[in-house]
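See below for the structure under consideration.
What you see is the complex with one protein chain gone and the rest in place.
Up next is chain A:
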């Protein structure tokens, strides 16, 4: 059990965390979400007694962390995969941590086995990949068989097998009655792992609720409607739906995203307007969408469009080939976010704005055309996991 009360941390004039109060309960995985710079790591450091709060307090099992008589036996933490001395081997690193809390050396080999690093236990951790570093950090956290576990971005740099393993490890740790507190940027990962969410933005609490409530409360479901690929049909239906009070948004591939009407009503309206439907499907927003919606106002670092004008040669300075080549008018527009739901229900795809796939197309920026190769690959064979994830 972790309990924060009025936790506040200021660095000079900048407030990193402000009046944060929450509880992390045992027996479940609690996800800790927030945009970059929202104070997640600062909060984690305050829980672990590394940073002293400016105001408020945080306790672990009822005691401030720095007063725990044997911290690693109560709390295991992975803060930063690279927080190791690179010149020391994995085994020696864990050994010196084990000795610090009176854990027998046998336990070191045990946790090395748990995280799968036995083979490289004697190698200096300087040469470890990010994923191996994460595993070493997780091994250190597990060393003391603690009842409270904190993980800051644990799946960072892990391969799919590793991500799968971490997910199961956390669920297992929680099911044993431990308190598991995990921060992550990967929403799909959180959706699969966490039972409960604590969301902060700009250092303040935005939400503290179960994942299910969070999605329900911060997003609206919608219906995906697809008509035959005739502009007139689409417009007719759009008008009918809008007249009935729905909000209709046309997707890039021609499908319509309809909010505000029940599915049977949409079907009736289409029938009345004599428009055939090729698709009418209910959609629940994903955790990611709900999260984006909630934190939209609290994002500190937002990217802007890249006009790529800094690359253009000044007029009248022809360069031989390369950057100075005359461009095909404006650069292709960046492809908007893909909607994987839209494709792949047995319908012939047409992407009017995409050029036919060329063997070699020098002036086209490779970053702007991933839709062409991605479209047939990803959705044409609907994977069983995809719709299930959508439905959450």
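One rule holds in what follows: a contact is a pair of C-beta atoms (placed from the backbone, for glycine too) under 8 Å apart; a residue touches a chain by one contact, two chains touch by 3 or more; residues count from 1.
Heads up, the rule we're going with is that contacts and distances are computed from a predicted model.
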Completion exercise
Matching the hidden chain's UniProt record against "Putative phosphoesterase", "Membrane protein", "ABC-2 type transport system permease protein" or "Polyketide-8 synthase acyl carrier protein" returns "ABC-2 type transport system permease protein"
Problem - Contact residue for the chain not shown (choose from A:68, A:114 or A:280) - result: A:68
Exercise for the section: Would you mind spotting which of A:159, A:176 or A:243 touches the chain that isn't drawn? Expected result: A:176
Fill in the blank from the handout: Given A:99, A:250 or A:296, the residue that touches the chain left out of view is A:99
Exercise for the section: May I ask which residue of A:28, A:223, A:275 or A:294 touches the chain that does not appear here? Expected result: A:28
Practice task
Could I get the residues of chain A that touch the absent chain, sorted low to high?
Solution key: 26-29, 45, 48-52, 65-75, 77, 79-80, 82-89, 92, 95-97, 99-102, 140, 144-147, 171, 174-178, 192-196, 210-212, 385, 388, 392
